[in-house]
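All protein chains of the complex are present and in place, except for one that has been dropped.
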Amino acid sequence: MGGCRVKTLILILRSEIRLALHQIGDSAIIVLFFILAAVLFPLGIGPEPKLLPLLAPGVIWIMALLAAMLSFERLFTPDYEDGSLEQFAICPAPLEIIALAKATAHWLVTGLPLIIASPLIAMLYRLPDSGYSVLLTTMALGTPAISLIGTAGAAMILGARRGGVLLSLLVIPLMLPILIFGAAAIDATVSGFPVGQHLMLMGGFLLGSLVITPLATAAALRQSLE
Amino acid sequence: MGGCRVKTLILILRSEIRLALHQIGDSAIIVLFFILAAVLFPLGIGPEPKLLPLLAPGVIWIMALLAAMLSFERLFTPDYEDGSLEQFAICPAPLEIIALAKATAHWLVTGLPLIIASPLIAMLYRLPDSGYSVLLTTMALGTPAISLIGTAGAAMILGARRGGVLLSLLVIPLMLPILIFGAAAIDATVSGFPVGQHLMLMGGFLLGSLVITPLATAAALRQSLE
Amino acid sequence: MIKQYANPARFNRLAGTLLPWLAWPAAFLILIGLYFGLFNSPPDYQQGNTVRIMYVHVPSAWMALFIYTFMAVSSAVGLIWKHPLAHLSAQAAAPIGTCFTFICLVTGSLWGKTMWGTWWVWDARLTSVLILFFLYLGFIALHSAFDNPTRGERSSAILGIIGFINVPIIKFSVDWWNTLHQPASVLKMSGPTIHSSMLTPLLIMAVGFTLYFFSLLLLRMKTLMIRRRARALNIAHIHQPGAE
Amino acid sequence: MQFFGQNLSCMRGERLVFSGLDFTVKPGSVLVLSGNNGSGKTSLLRIMAGLTHPIAGELAWHDGFVADNPERHHKRINFVGHLDAVKAVLSVYENLKIWASLNGGTDKTISVALKKMGLEGLENTPGQYLSAGQKRRLSLARLVACHTKLWLLDEPTIALDPASFNALRDLITEHRNSGGMTIIASNVDLKIRDTTELNLHNFATISEGIWEGVG
Partner (left out) sequence: MQFFGQNLSCMRGERLVFSGLDFTVKPGSVLVLSGNNGSGKTSLLRIMAGLTHPIAGELAWHDGFVADNPERHHKRINFVGHLDAVKAVLSVYENLKIWASLNGGTDKTISVALKKMGLEGLENTPGQYLSAGQKRRLSLARLVACHTKLWLLDEPTIALDPASFNALRDLITEHRNSGGMTIIASNVDLKIRDTTELNLHNFATISEGIWEGVG
């Protein structure tokens, strides 16, 4: 049984990735957006060289969140509108697996490019050298959680036609811990404080969402088809 | 003829607003993001009381711009997918009027709440009292331009695979002048400089977009149906 | 006349003939220009040898502006007369323009580091060039975001036309605003105000870059046309009516 | 008064779907577009509505080309396509009202339309609560709510039950009797008498399109 599920996971992942490869430019667009949005701050605030490094952690995390937010809308809507979701719901594999595959694919297409682009922005903002490794670690812990939570939110938005619009308001607050700990960890390491606790909290959060969100996503998807 | 067009404008505006009221949660998300992102920012920087007022104008404008980005994707896609756009295209009213009505409705639902929320954020950032009137003036001049340009962008991406992120990549560069002058005007007034020139430039920009974007939007809509 | 060469097959042949006549002179002129610029021109009395960055910086800045203008005109022609070759030329020009803009930004930054002591300042000229860079990227992104190529080219054409507003802003930003950047000394109404020992290599480079652009453009258009044909052949048989 | 097309050619993607197509519709006539799946019925109908443009050929009314005065053309047509243009949150009445008021319909024509398409009693039902056939009926109700000369219908019978099928037929008959013109793309026999048929199969072309000979 377990083996069969893993097979399904891989099948869907493969087809999702095939779809994504047809659209490989999309990942590039996310990175571009990330950079463009980061460029906004010096424009708006005035490029004081002393200020920029202070802003770096906050800006990187807010922009990563925003880039992800902008991409969730399209996560399930095409499947919902073209009927693929119905077919997923009635194929023998449980919807939880499909939810997990979708989140993984989203992370590969969005989260990974964001991780890769983040040092670039850190450079633009002149983040002190000591911050980079923690930056990458927090991104690696935080982006999968964002993908997971966002997937659940995207599924809830589908059902929202039936009146539960407020549900989608839940997603942002849920991602808040990631932002706060992510930015705080970078800040801490740059100021020479230990970051172990922050990272552990983020890791715990990731594990928690890994367990809970596929269930929530599947429930929301099922609900959206009723 | 002219009267007839104004009538059409009002008709569409009314139905758009009625639709928007049914989906009031969407505007709530935007304002929530605006506030959350702005609140979060000091968390990333550490709330140094001296720094915050310096950041206020820039942060308010950047967050307003980014929050608006969340809303453009859904501006035309429902109409595109349910066939309403076809009907708009073949109804006797020119598409330019419809584009204008859509932008106006978008501003009422998104721009106006952002304007109302902006003094709140300014307060959080301890913007000096002298800045508020200029803040509101620039918001009043800038948000309609954002709505207009975003409408054109939303029309261009109809049928594209990636929605929100791509759209932002297209329209943010075009909106940069708003951000730059908007933030600079508030900065200037707080430092005691005159702001007339900034406001005039923003007004000019608004007028320019009022003339150009309905044409561009209509052209983009027309060809999205081909 | 235009109709005649706007036929893809004929244009393809014409492009094949023209290509060597553009590519070789381009290579030649760029080499000459580089030689004069780097070794055979006087150092600036203020800037010393760093002034030699100019021979790359200025022509690529011009090309960045010129290619965007070219793209906007092609897009307009494509939208108005619905000619696919016009869209194709805009599509072919975009990445080339992006590269020139990038070169302009990089050389400008290098120059800025020595002259102004910083890689980057947020002044009007520099910012507007950065916007141009993003407009190029946006054009390319929009073009490739559609499953249907016709949709992609028309949509990006509209963006190309709107974005053209930025070109005069870049050009005149130095006059309209107080900027750190140098105002025009070559391309201006009252004639150039730059010594001929610098002007000559500059112009040679500019002509070389232009020819280089056009050879790349033709090459890319040829490739794109072949790709289109491959796609057309691929779907030509859709019409074989199905179940009968 | 007549509506006609001359030498129309249509390109979808990179493929020439049909070419050299002529047609004429006169008051009181019903033109049925037939042909296999993929022969271009929908494409032709969208060209007639002015949504797509033919790569060659002209559409015209007795008093001038469509391209010269698209607004006049739009005043004369009504198009019911595959998509129903029904908003989920608006009621049946509100949905119809939008299109009627944009096209010069009145409250009176709206209520007649609802009645003719058997939608009375559903006026206040939100669009999302409608079944496929009810949505289609709402979409067809536009034909009555805003009166126009020319109706363009793409597979109008999809999802209709027999009673509504008959209602639609009566609608078309009434329309033609009062001098209206109708163009229908359908794979289903509508059982209307005296229709003219246009089989798109006859205008099919195999062509490589404009990129022929490149490379």
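Read from first to last, the chains carry the letters A, B, C and D; within each, the first residue is number 1.
Please note the rule applied: a residue touches a chain if its C-beta (ideal position, glycine included) is under 8 Å from a C-beta of that chain, and two chains touch if they have at least 3 such contacts.
Since the structure is predicted, the reported quantities are computational estimates derived from the model, not experimental observations.
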Whole complex considered, the hidden chain contacts A, C, D
For the chain not shown, which residue from A:93, A:120, A:201 or A:219 touches it across the whole complex? A:93
Which of these touches the unseen chain: D:36, D:111, D:173 or D:205? D:36
Pick out the residues on subunit D that sit against the missing chain. 12-13, 15, 35-38, 42, 82, 128-134, 136-137, 155, 158-165, 187-188
List every residue of subunit A that touches the chain not included in the displayed model. 8, 11-12, 15, 18-19, 22-23, 78, 81-84, 86-94, 225-226
By the contact criterion defined above, which parts of subunit C meet the unshown chain? Give residue numbers in ascending order. 147-148, 234-235, 237-238, 240, 242-244
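The rule is short, and it goes like this: only the chains that are shown with their structure count from here on.
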If I average the C-alpha coordinates per chain and also across every protein chain shown, which chain's average lies closest to the global one? B
When the centre of a chain is set as the mean of its C-alpha atoms, what distance in Å lies between subunit B and subunit C? 31
Could you pull out the residues of subunit A that touch at least 2 other chains? 26, 29, 32, 36, 43, 46
Any chance you could list the residues of subunit C touching two or more other chains? 127, 134, 137, 141, 145, 148, 150
